[in-house]
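Note that one protein chain is taken out, while the other chains of the complex remain in position.
Moving on, here comes chain A:
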């Protein structure tokens, strides 16, 4: 299952996107019960595109909350179009998903 849950709804020509990503977003400043630093592990970039069209690129630091939420809006899409969403984290892990605009 994808780590990204996303809805994209078209209303009055504006597509409203709401995405929820499962990710620990560790800052690297926290310590575990044994006093060891928990290494930083956070998403650095989220990209949304509609075919060749770049809709949004989010650059994130560790100050984005755990299991991040991201919402944005754009014009010019039609119902049934496919929106691509992907993320990359500081460890080089990544995931992507597609959503049909409804």
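Rule of thumb we're sticking to: contacts are C-beta pairs under 8 Å (C-beta built on N, C-alpha and C of every residue); 3 or more make two chains touch, one makes a residue touch a chain; residues count from 1.
What we mean here is this: contacts and distances are computed from a predicted model.
*Asks:* UniProt name of the unshown chain, from "Cytochrome c oxidase assembly protein CtaG", "Intermembrane phospholipid transport system permease protein MlaE", "Sulfur oxidation protein SoxY" or "Tripartite tricarboxylate transporter substrate binding protein"?
*Replies:* The correct option from "Cytochrome c oxidase assembly protein CtaG", "Intermembrane phospholipid transport system permease protein MlaE", "Sulfur oxidation protein SoxY" or "Tripartite tricarboxylate transporter substrate binding protein" is "Sulfur oxidation protein SoxY", the UniProt name of the unshown chain.
*Asks:* Go through chain A and note every residue touching the omitted chain.
*Replies:* For chain A, the residues touching the absent chain are 14, 27, 29-31, 38, 44, 53-66, 68-76.
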